[in-house]
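Next up is a structure, given as structure tokens.
For this depiction, one protein chain was excluded, whereas all remaining protein chains were kept in their positions.
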């Protein structure tokens, strides 16, 4: 079955709420989602390790990454997961999988694009195919103008607008639909 | 028939040579390519215009953009073409098409990544799906480490290494193969 | 006398209004400003040329660049000016001058950061010292979170908020004050 992983770090619960909206979008399709939240206890001296989770990701058709934008970039916690994937850069086992990303921060811009670029650059090194937010104009889903990935704004932790949550669901659906097209093609 | 456009600007002929290598990669597949070179005479007061070319691109399944890296970014000539596509941002007629990019400059790094990011950011605004260079490790195709797109180095105009040309062909082939998978799926 | 150039392209007048606010900030200091607006008629076949303007810039202590964010990056018109500065990359006559940037677009984020990165990357190639927006938290000057440069939002052409204009003036003042410190030092 076509499976999409939503893998993220959340410090205050805001990004977790966005991740749930992404998963809800996947659930609108024939694909299934698995959710992986990066846990602090899996990070020892700055390096993430969890073989079971990594193996689970290897089996997915698409990976959607999520992180708060911390100090202008991806959170160190999600980055510690990225860094731990270095052996998979050599084996290129994620080559051809779909990738996408979402982020959240307190201010409307807040260097979210730089955070999305970090997640994109990682995915490119892994040989993945990138899915952005796509056309969200006519239905007002993209009021702040994020294209490389979804960018949500939360003035207070967890205080997300309906439109940002809808945009996150839209991204999940968009990735799932493309993953289904590509996996159908193989059957 | 699945059709891939290779659309580029070339000042000295270097980027044109890379574009030819990209097209050669497409020719290894069942897809066909069309080549569009941005012409200076189509740029009036900094804005490109050529309705016939734009309509030709609308009919393609994938677009591969190419530009020299000039002063740390995409050449103004290719940018004038991007800027002229603004009406298509509203209509999103390129939504779901594949996109990829290549660049060339005199030095190995030379801010090529920033040029590739420019082309990527444009494609994301258009709703396109992005294809990077993918796994090119075992066959030595990526000695300088470019992932978002192909990055060729030419100390003198047109003086390209065989490996850079092979990497460009690899990218063309990779985009064409994915375009074929996606269009087969629709038949 | 310490002189700051504000050099920009404006399509609809929005960026010109931001440029005026930057100049107003410079006018709050002992430095003087000169304003250069990129004119379409100076761009022939995608390449800007105006020797008198270029010589004027050579004589300045700092350059503040401005552009609308068009299709996710710097406008082709300002880029055509950047590309025309290539001979100055060889001579490095701008080495050690201060640089800063501002942009405007219709949406709060709208890939403005990518546009600012384009202007920053150009300045770095020229050997310039970069001044960002700095601390603007306590006085509410940075509601959308732009740091590499000032980012204004105009839903309709020219419809700028007071806070965005104040932020632009703040940037002009900040650059001028640092330029004055550095030129005083030489006397």
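The letters A, B and C name the chains in turn, as written, and every chain counts its residues from 1.
Following the convention adopted for this analysis, a contact is a pair of C-beta atoms (placed from the backbone, for glycine too) under 8 Å apart; a residue touches a chain by one contact, two chains touch by 3 or more.
This structure is a prediction, so every number in the text was calculated from the model and none was measured.
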Worksheet item: Of the residues B:21, B:36 or B:72, which one touches the chain left out of the display?
Response: B:72
Worksheet item: Just one of C:43, C:57 or C:148 touches the chain that is missing; which is it?
Response: C:148
Worksheet entry | Sole contact to the chain not displayed, among A:6, A:43 or A:63 | A:43
Response to the item:
Had the left-out chain been drawn, it would touch subunit B at residues 72, 105-114, 142-147, 151
Worksheet item: Where does subunit A touch the missing chain, residue by residue?
Response: 9, 40-41, 43, 45-48, 70-77, 79-80, 82-83, 85-86, 89, 111, 114, 117-118, 121-122, 124-125
Worksheet entry | For subunit C, the residues touching the chain missing from this view | 89-90, 92, 95-96, 117, 120-121, 123-125, 127-135, 137, 147-148, 178, 181-182, 184-185
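As a convention for this text, only the chains that are shown with their structure count from here on.
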Discussion item. Can you work out the rotation angle that lays subunit B over subunit C using Cα coordinates, in steps of 5 degrees?
Written reply: 180
Item to complete: For the chain pair with the highest number of C-beta contact pairs, give its two chain identifiers.
Response: B-C
Worksheet item: In terms of residue numbering, is the interface formed by subunit A and subunit B classified as same (over half shared) or different (under half shared)?
Response: same
Worksheet entry | Centroid spacing, where centroids are CA-atom means, of subunit A and subunit B in whole angstrom | 26
Fill in: Where subunit C touches two or more other chains at once, by residue number
72, 111, 114
